[in-house]
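This is the structure I have questions about; it appears just below.
Other chains of the complex are left out, but the ones given are in their true place.
Labels for the chains are A and B, by order of writing; each one numbers its residues from 1.
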Amino acid sequence: MIHVGIYGATGYTGFELIKLLHHHPQVQVRFATARSAAGQRLNDIFPTLLDTPLISAEEANPGDVDFVFCCLPHGASAPVVQQALEAGARVIDLSADFRLRNPDDYARWYGKGQPHPAPALLEHAVYGLPECYRERIRTAQLVANPGCFPTTVILALYPLLRAGLLGDAPVIVDSKTGISGAGRSLSLRTHFSEAHETFSAYNIGRKHRHLAEMEQETGQRIIFSPHLLPVVRGILSTIYVMVPPATDLADLYEAYRIFADEPFTHVLTEEKLPELRHVVGTNFCVIGATMAMADHTAGQAILVSVEDNLVKGASGQAVQNMNLMAGLDETMGLIERPA
Amino acid sequence: MIHVGIYGATGYTGFELIKLLHHHPQVQVRFATARSAAGQRLNDIFPTLLDTPLISAEEANPGDVDFVFCCLPHGASAPVVQQALEAGARVIDLSADFRLRNPDDYARWYGKGQPHPAPALLEHAVYGLPECYRERIRTAQLVANPGCFPTTVILALYPLLRAGLLGDAPVIVDSKTGISGAGRSLSLRTHFSEAHETFSAYNIGRKHRHLAEMEQETGQRIIFSPHLLPVVRGILSTIYVMVPPATDLADLYEAYRIFADEPFTHVLTEEKLPELRHVVGTNFCVIGATMAMADHTAGQAILVSVEDNLVKGASGQAVQNMNLMAGLDETMGLIERPA
């Protein structure tokens, strides 16, 4: 039995993680922390029958557990991660603190000019996308769980990169996310009467923080336009890429065969396109592809990539990483009830 | 041209009111107040092209206008209403401060034990439901605009009361409201990710404040169960009443003929039932009725009553009241674009 602790259990990723871990056959949750809700139970906060007690971070003992999951905001996460590593736990950090290898990138995108809070740890952190870094994840002490948008984008682009099908032109990523991606903190933007029966773009161009992660992992210049969908869960990214002139659909699908044995990344063929319903509630990322101009030689391809932002885009991927790190079947606790 | 001022323009009823008044052919808005948004313009706050300037309440001069609309929270409204009346304006108060005739009821339901802030005004206030108090509204200095739930309930029950069809049994009111009814203040209950894809009951039984208004106006004992619908606008109330044993459907419809000439209250026949789509965006209340037990003599009737909570349930009804008070056509500025 693996013993785990969770910091930050009262956000949406923390709650999703506890539910997943509760049903994982090899895991026992030893502690779950909360700030203002410390002293309460999980079912005082969420519509669940799970009555996991919530303690303060100060009461938690990371030395007691094999794995620590850190679901705190960026900046708040790094010191807790450091403490847990020092106490001997292996850590899966769901914040952005250890995703960017270059500390300057952290300072620019997250730090408001302040330096990274624990730069010495950066070189030990492994970017937790199993499809790209599976072997390194197995032995990592610290895994930086990817951001929700980047997971859809990197998984769609990685096979084309590996096949040499991406050129110099900027990649245009038009993403649409369910509102749980904005978290549980209250804001007018996520107030029901302001967010329902509407649809909007925000931080378009080169303003959103997840851009740094996408560019780091793909080496492409990216234009990124996130939009807010009036649904709770799910991300769909429509991705416009230039491929070499003679490339056809068969070449794309051939490139994606690199994912043929992936347990959670699935590529549709015959120009079929995935939709949110394929993946909501599951740990799958499903990808479709088409050539934009059947009647032209110009190489414009369109990729559509979907995931549940709270599962493959956060807590499910964290469990997948833990399974790898612990030497368990990678799918354990994750493939019940797919769509 | 009628000059008006609005206190509290940045809540949903205030915004709806400004939009209605902007298109009213006989109205000019002289001022609109806001608290934290004073100094900004309406289109800084809401998705609108109207750039009405927002001033602080202190800067507003109620002596400048013919009518004051007060969209402030209960308790905060009474002193502003008093000041406006003293300055010579006629007032339509959209808060609960002057709806309950008995100051003890105010203290119990709204005052947390504190007495009513302006009890001397209570006897001059007219309950602003035109279908019941049209003549008194025409000459009133102070109109207390009804609550959203009570409008659906009182309009459904009033004709049966007048026809002597209601007995002693408690009336059961099962209401469902769009989330804009909870206002623009942030709360987890109205956070998109907590309010979407769900449905819940709250304050059921005899706990909701609007009960006092319903009982005052109908003289019935009422059991009231509000529910929160995952839509922005609209209330549908399903109302269970006991009628005398021999009553049949024709008797119900005969009673509702009292509304035959009403411009904004419409009764469906042939057991047709209204739904939210009939009324969202309009000032209509639409009512349907049926006998529960076609095969029994027992007199259980079911009424279904719908409105847009921000229009007939608040700001539209306020404009209807202003039209009456100003001697204008009661429907002016209100019947464009019904469903």
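Quick notes
In this text, a contact is a pair of C-beta atoms (placed from the backbone, for glycine too) under 8 Å apart; a residue touches a chain by one contact, two chains touch by 3 or more.
It should be emphasised that the depicted structure is a prediction, and the values quoted were computed from it without experimental measurement.
Sequence-identical chains in the complete complex of this entry number 4, based on the file rather than the 2 shown.
Definition applied: only the chains that are shown with their structure count from here on.
Computed centre separation for the pair subunit A/subunit B is 46 angstrom, with centres defined by C-alpha atoms. Across the complex, subunit B is touched by residues 12, 47, 179-180, 182, 184, 186-188, 190-193, 195-198, 230-232 of subunit A.
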